[in-house]
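Yeah, one chain of the complex is gone here, protein chain that is, but the others are all in their spots.
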Amino acid sequence: MDWEPLLLTFKLALVTTLLLLVISIPLAYWLAYTKSRIKPVLETLVSMPLVLPPTVLGFYLLIAFSPSNTFGNWLNEYFGLQLIFSFEGLVIASILYSLPFMVHPIQAGFSNLSSTIIEASYVLGKSKIITLFKVLLPNIKPSLLTGIVLAFAHTIGEFGVVLMIGGNMPGKTKVASIAIYDEVESLNYDAANWYSLILFIITFSILLIVYLVNGGYLKRFWK
Amino acid sequence: MNILKGKIKTIKSSGSLSLVTIDIQGIFFSTIILETPSTASYLIPENQIKVIFKETEVIIGKDIEHAISIQNKIAGKILEIKKGDLLSKLTIETRIGRLIAVITSDILYQLQLEINENIIAMVKTTEIMLSE
Partner (left out) sequence: MIHIALQKKLTAANGTMLLDININIEQGKLVTLYGESGAGKTSIFRIIAGLLHADKGIITVHQNTWLDTDKGICLKPQQRKIGFVFQEYALFPNMTVKENLLFALEKGQDRQIIKELIDIIELGELQNRKPKNLSGGQKQRVALARAMVRKPEILMLDEPLSALDTKMRAKLQDYILKIHKQFNLTTLLISHEIGEVIKMSDHIFSIKNGKVVKQGKPIDVFSTKQVSGKFQFSGEIIEIKKEDVIYVITILIGANFVKIVADETEAQTMAIGDKVIVASKAFNPLLQKIN
């Protein structure tokens, strides 16, 4: 069996999750505390990947990133970035696709925190940044964990977007879900079964750990 | 609480005590208080003042007028009697207004107080409070 698609899948999920975490914390913070009128618009955009067929997202990204297009051409010329049929393109598509899975739990975590502890920090002379890192984030650890794991697991499971924008290039864009599809197409059920089983076991374990930790069963390990 | 409105007539002070005379529609009431004009701003002759005393502090006298060490007296007529087991409540009509007196039911029987009877209502000077 070829392990490459599996390794590629986890590499993609890891990179996507890390980048998503960096993007989602400020975004969720803004969504949780803003009184801006454009908040509903932004919330809708963040949630779109939940309901939109992945192929729609993939299709538009394919159009946008295509070198024959102005944006795609500009990326290529100034950054040397070729986003279609490349790993970088997959990462960007995955970030958009899994955005709600990371943003929603973190936003909910912020919203559930009592606003007085934020104010308490401000009147103690602490800046917004210090308050975020010392007070807010440590108190929403379960939400962060949920976001990280959901985004990670969701990225492992994506198929439509990847197929549209990444295609099926071994070692570059051929992730496990594509590989399964590929093997089934060529009636290679044995290999498809192995990939599927491994994905099944890993995602099951990841989710199980989240529920155990957030349910307080493993408190000793998460303090 | 019995509250009567009057006007301060005289203030006699000694140390931190004052004996204040109040004119209530021509009837003079006196009270001794632990205040002087320098500690209580309302103690000024001619000032409007409220005279306050508890209904339980009203003493009722009947028939004979004998010498008694109570300065504040007012003649009145019993308007209403509410009898209780131990205590009874009298409403008394006087020329300075209605007063309420709470006395024991025993003495009500002993004195044979009845509605429309003429009596004297009395209050000790030490039981009267003043209020603006």
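First chain written, first letter: the chains are A and B, and each begins at residue 1.
Everything below uses one rule, namely that a contact is a pair of C-beta atoms (placed from the backbone, for glycine too) under 8 Å apart; a residue touches a chain by one contact, two chains touch by 3 or more.
Just so you know, these numbers come straight off a predicted model, no measurement behind them.
Remark: the absent chain touches shown chains A, B in the intact complex. Note that of B:19, B:40, B:59 or B:111, the residue touching the chain absent from this view is B:40.
Remark: the omitted chain is touched by one listed residue; of A:7, A:22, A:45 or A:120 this is A:120.
Where subunit B meets the missing chain, the touching residues are 1, 32-35, 40-42, 50, 52, 54-56, 82-89, 100, 102, 126-132.
Where subunit A meets the missing chain, the touching residues are 114, 116-117, 119-127, 134-135, 138-139.
One rule holds for everything that comes next: only the chains that are shown with their structure count from here on.
Computed from the mean C-alpha positions, the centre of subunit A lies at a distance of 87 Å from the centre of subunit B.
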